[in-house]
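With one protein chain held back, the other chains of the complex are shown just where they sit.
Right, subunit A next:
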Amino acid sequence: MALPNYASPAERIWHWSYLLICTLIFIFLIAPILVIIPLSFNAEPYFTFTEKMRSFDPDGYSMRWYDSLLTFGMQAPDGPRNAGWWADAWANAKWINAAKNSIIIGFFSTILATFLGTLAALGLSRPEMPFRRAIMAILISPMIVPLIITATGMFFFYSNPCSVLGWVGLPTNCGRLAGTYLGVILAHATLGIPFVIITVTATLVGFDQSLNRAAASLGANPRTTFFRVTMPLILPGVISGALFAFVTSFDEVVAVLFIAGPDQQTIPRQMWNGIREQISPAILAVATILVIFSIALLTTVELLRRRSERLRGVTPH
């Protein structure tokens, strides 16, 4: 975006002020996320840079909030840090439990969403697919329908999943999904599916169908064709879809608030409680860890995108 030679002085002034405006907007975008990182090392329980922090005095910084993540909810947080202490932390510390739950729920819902979503994307990208647009609209809708509405519907349905059978006159009682891991996993898979569909269909748009025909003409059966030709080429798309699904589950709080029981406390739910009650700088420590986590994910997705472009021989445009 170079300034042309014939630019008038007014245009030059506008050009530089435009760059200044853009810089300010970039700061607006990124500063809120970065500012919490140093604040999470604050030695004082404040949300602002203390005198000592500003003068880079080591006394102004500490790891106490990270330490409190580990000890929160333990039976004997101040004991000597031997094997028993760590076992106590692993079993009782609330943030550690929340992390375990988030990972378990995220893992299984991602597997489910990626499997079903990839299968459906393969079907949707076939030219013969009937009612493609309408079906696509239904499959994407969990992303568009406000979460509060989805969660409200799920709250009723998951408290008694068999109540639907009443519509056709069958018995309507068969236990509940609300308050179980299965229920939360199913709900999170539903919310993650649109992301898998969007990413995988986007990859399939660039997929050359003649490769499949070439494989078939060389004698490969459909299964071999799929695993040896199609799958390796769409794999980057599938993995980034899976990452999206995982992040959706990892970041989801509304459905968890409505359908999870006390056993399915996840990181976002624990954060939600923390922010609602008394916001403590320990939240900033969690936030910092999550920011680093999202930087890692972003890097992975970017590398995958480049790899898929290289494989398909498209230069970025």
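Side notes on the structure shown:
Rule of thumb we're sticking to: a residue touches a chain if its C-beta (ideal position, glycine included) is under 8 Å from a C-beta of that chain, and two chains touch if they have at least 3 such contacts; residues count from 1.
By our rule, contacts and distances are computed from a predicted model.
Note on the omitted subunit: UniProt lists it as "ABC transporter permease", one of the names in "STM4014 family protein", "ABC transporter permease", "Branched-chain amino acid transport" or "Glycosyl hydrolase". Considering A:Met63, A:Ala76, A:Met231 or A:Ile295, the position touching the chain not shown turns out to be A:Ile295 (whole complex). In the complete complex, the hidden chain is touched by one of A:Leu139, A:Val229, A:Ala242 or A:Ala260, namely A:Leu139.
The chain that is not drawn here is touched, among residues A:Thr71, A:Asn97, A:Thr110 or A:Thr201, by A:Thr201. Interface residues of subunit A facing the missing partner chain: 1, 11, 14, 18-19, 21-22, 25-26, 28-30, 32-33, 35-36, 39, 46-49, 116-117, 119-120, 122-124, 126, 128-130, 133, 135-142, 144-150, 152-158, 163-164, 186-187, 189-190, 193, 195, 198-199, 201-202, 216-217, 244, 247, 250-251, 253-254, 258, 268, 271-272, 275-276, 279, 283-284, 287, 290-291, 294-295, 297-298, 301-302, 316-317.
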